[in-house]
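Note that one protein chain of the assembly has been removed; the remaining protein chains are unaltered in position.
Chain lettering (A and B) follows the sequence in which the chains are written, and residue indices restart at 1 in each chain.
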Amino acid sequence: MGRPVEPFVDHELVDHHCHGLVGRDLTRPEFESMITEAEHPGPPGTTLFDSQIGFALRRWCAPVLDLPAHAAPEDYLERRAELGHAEVHRRLLRACGITTFCVDAGFQPEPLTSAAELAELAGGRGVDVVRLERVAEQAAVDVITGQIGMTHLADTVRARLESTRPTMVAVKSVAAYRGGLELPAQRPTDREVAAAARGWIHEIRAGAPIRLTDPTLHAFLIWCGVDARLPIQIHVGYGDSDIDLRRGNPLLLTGLLRAIAPTEVSVLLLHCYPFHREAGYLAQVFPNIYLDLGLAIHNCGRGSAGLLAQALELAPFGKFLFSTDAFALGELYLLGAVLFRRGLSAFLAAGVADDAWTAADAKRVARLICADNARRVYNLYNPP
Amino acid sequence: MGRPVEPFVDHELVDHHCHGLVGRDLTRPEFESMITEAEHPGPPGTTLFDSQIGFALRRWCAPVLDLPAHAAPEDYLERRAELGHAEVHRRLLRACGITTFCVDAGFQPEPLTSAAELAELAGGRGVDVVRLERVAEQAAVDVITGQIGMTHLADTVRARLESTRPTMVAVKSVAAYRGGLELPAQRPTDREVAAAARGWIHEIRAGAPIRLTDPTLHAFLIWCGVDARLPIQIHVGYGDSDIDLRRGNPLLLTGLLRAIAPTEVSVLLLHCYPFHREAGYLAQVFPNIYLDLGLAIHNCGRGSAGLLAQALELAPFGKFLFSTDAFALGELYLLGAVLFRRGLSAFLAAGVADDAWTAADAKRVARLICADNARRVYNLYNPP
Partner (left out) sequence: MGRPVEPFVDHELVDHHCHGLVGRDLTRPEFESMITEAEHPGPPGTTLFDSQIGFALRRWCAPVLDLPAHAAPEDYLERRAELGHAEVHRRLLRACGITTFCVDAGFQPEPLTSAAELAELAGGRGVDVVRLERVAEQAAVDVITGQIGMTHLADTVRARLESTRPTMVAVKSVAAYRGGLELPAQRPTDREVAAAARGWIHEIRAGAPIRLTDPTLHAFLIWCGVDARLPIQIHVGYGDSDIDLRRGNPLLLTGLLRAIAPTEVSVLLLHCYPFHREAGYLAQVFPNIYLDLGLAIHNCGRGSAGLLAQALELAPFGKFLFSTDAFALGELYLLGAVLFRRGLSAFLAAGVADDAWTAADAKRVARLICADNARRVYNLYNPP
């Protein structure tokens, strides 16, 4: 693909939060349900291709598959099937200009490519992000199956995080998908953690699924990340229909963030939409808070440019990062990359055009946001 | 009026939610208090004509009354009085390009025109939307006056909804104006409904006004709509000073919407401002959720174009509808129609201009949003 040259934003990207690719060909309903956060393709007479992301996909991905821009969905899917998922993904990933992928492999309804496989496809580098709740849930399984005692659950989590530390660059919390972000402002005591762990194990033994939702335990996990001095990614805002978006407002984290601030451990608020202004505020007033727009970028298509401008009202330019949050489809990496470049370029170019800042400053800021902020936060100069 | 031609959006509109016209001439304070959601014209030294909607009214309505665009408020009101309300309304309604009106006649502080009268004025067609709380309140009157027994309240509501079904295209909930949208996530049981109904009747007998505000009963009414398989309109967000806007956030409905989703009954979120991004999210992730911007369009005047772009960030284009929510004044129909056309046209044209989508797609989307989405949802091809 001849990627159009974006003024100020035409260099490599570090994707500080994404997932793996699905390793098989897909039916139209499967594909359509994967391009957005909807579970179903929608009611009869409608198609999710008629949306910002659908139009963006036809515009930007079709040419990578040798089709004209704006190809019809049917033609796109036919050509995709013809090429096969491996070739399609190779082409799309190569076209992104992403050189580093920080991969959260903690949610896999079906097997997805690993960080290493993704990096190989793209000709870049892959590093791992560990999902905190998964570590805790694996420890819970070990308690249930009698491999460890209940009183060792917390220590086991701590030990496992410590042991995986050499191979990962960050931890991630999905509390927003579980009980929500209204987490305790005070660090839970060992006694509180032990009580919450006991309660959880009892519920599992009584038949509950192995799914952590307790706010004390979510907070405990985040503090484990703090203790390990690893950057902590927190899902905020926008997600699929499983989320209670109201409970995903980052302002609910204010007390917890205030408690973490003195440790200087970095906290990265992911996605944030439609609370990206709130997240930008937190990134301004707390020295260790960062944000991105993650999956809001590709889902909002051409509209994502407006989000970028809003997120950058208060957030210092050294505190904003690029990510695709791409999941399963190669298209989502390309859309995340292209739309981010275009939106950031539009933002920077408009400021240069009315002499609000210089072209040199615009270029410097683009490099920070596209790559250097992530390199600094995750120490990617010397990754594990 | 020579309506300026809007690229891509120059065809008929289906107004899926509006009210009737007031059938008399008005004083300036009366008129001024009807053009916005304010109850009073404002403090001395100010006028509500100095606002987005006031400027839009002078721009777009004055020419329909043979005045120059931007005529002074005094001149406008003088000419309006000279022509008389009937002629003014006839002219304004004819200038809208609305061919179908879905009319909620459930709030009438004074008698307003019916759907049929409105349709005749405009040269279009009128269909009815039934306000759920009104049906319940009429049943409560019947209990109080001894015409039905208290234990029959719920059944009476169900039966009356069923009996009016042939003549209406949708039901509507105004829970947002009463106790707010924090409604039960689980369908209330018959026993819970009966208890809530008893409590309500007792309150009325103890002197309370006949005004439904109980969340269980609001939810019951919505589930009546589900059972009748009628599209359900829900007031969300922006309204007058009676509303507690904080309780009108559509995210408060998440649990209820999740429960309704498997029934595939359509739910239409009305107005939504300033929570239109939140509503767009719901419309993306739930296959049966739709939204409009309703009265926010005319109230925000020229600023409404920005709202449209935000509402369409996540909402699939097959899930967004046109409505005026016009009430009492013919001006509000015209403003709703003109500003919607202009905003949607600007949105679509900008995408065509930078090659984000094709002109053919823009035209197709305009037709969906202006008319076809409503026709599909309300089955207006074969209305009652």
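Note that a contact is a pair of C-beta atoms (placed from the backbone, for glycine too) under 8 Å apart; a residue touches a chain by one contact, two chains touch by 3 or more.
It should be emphasised that the depicted structure is a prediction, and the values quoted were computed from it without experimental measurement.
Participant: Taking the entire complex into account, which one of B:8, B:177, B:200 or B:273 touches the absent chain?
Facilitator: The missing chain is touched by B:273.
Participant: Of A:12, A:155 or A:264, which residue touches the hidden chain?
Facilitator: A:264
Participant: Can you say which of B:36, B:156, B:233 or B:284 touches the chain missing from this structure?
Facilitator: That would be B:36, which touches the missing chain.
Participant: Check the options B:30, B:50 or B:190 and report the residue that touches the missing chain.
Facilitator: With B:30, B:50 or B:190 as choices, the missing chain is touched by B:50.
Participant: For review purposes, identify every residue of subunit B that touches the missing chain, sorted by number.
Facilitator: Looking at subunit B, the ones touching the missing chain are residues 36-43, 45-48, 50-52, 54-56, 58-59, 69-70, 238, 240-241, 244-246, 273-274, 299-304, 306-307.
Participant: Which subunit A residues would touch the chain omitted from the figure, given the whole complex?
Facilitator: Touching the chain left out of view, subunit A contributes residues 249, 251-252, 254-255, 258, 261, 264, 266, 277-278, 281, 284-288, 309-310, 312-319, 351, 354-358, 361, 364-365, 368, 376.
Rule of thumb we're sticking to: only the chains that are shown with their structure count from here on.
Participant: Can you work out the whole-Å distance between the CA centroids of subunit A and subunit B?
Facilitator: Roughly 37 Å separates the two chain centres.
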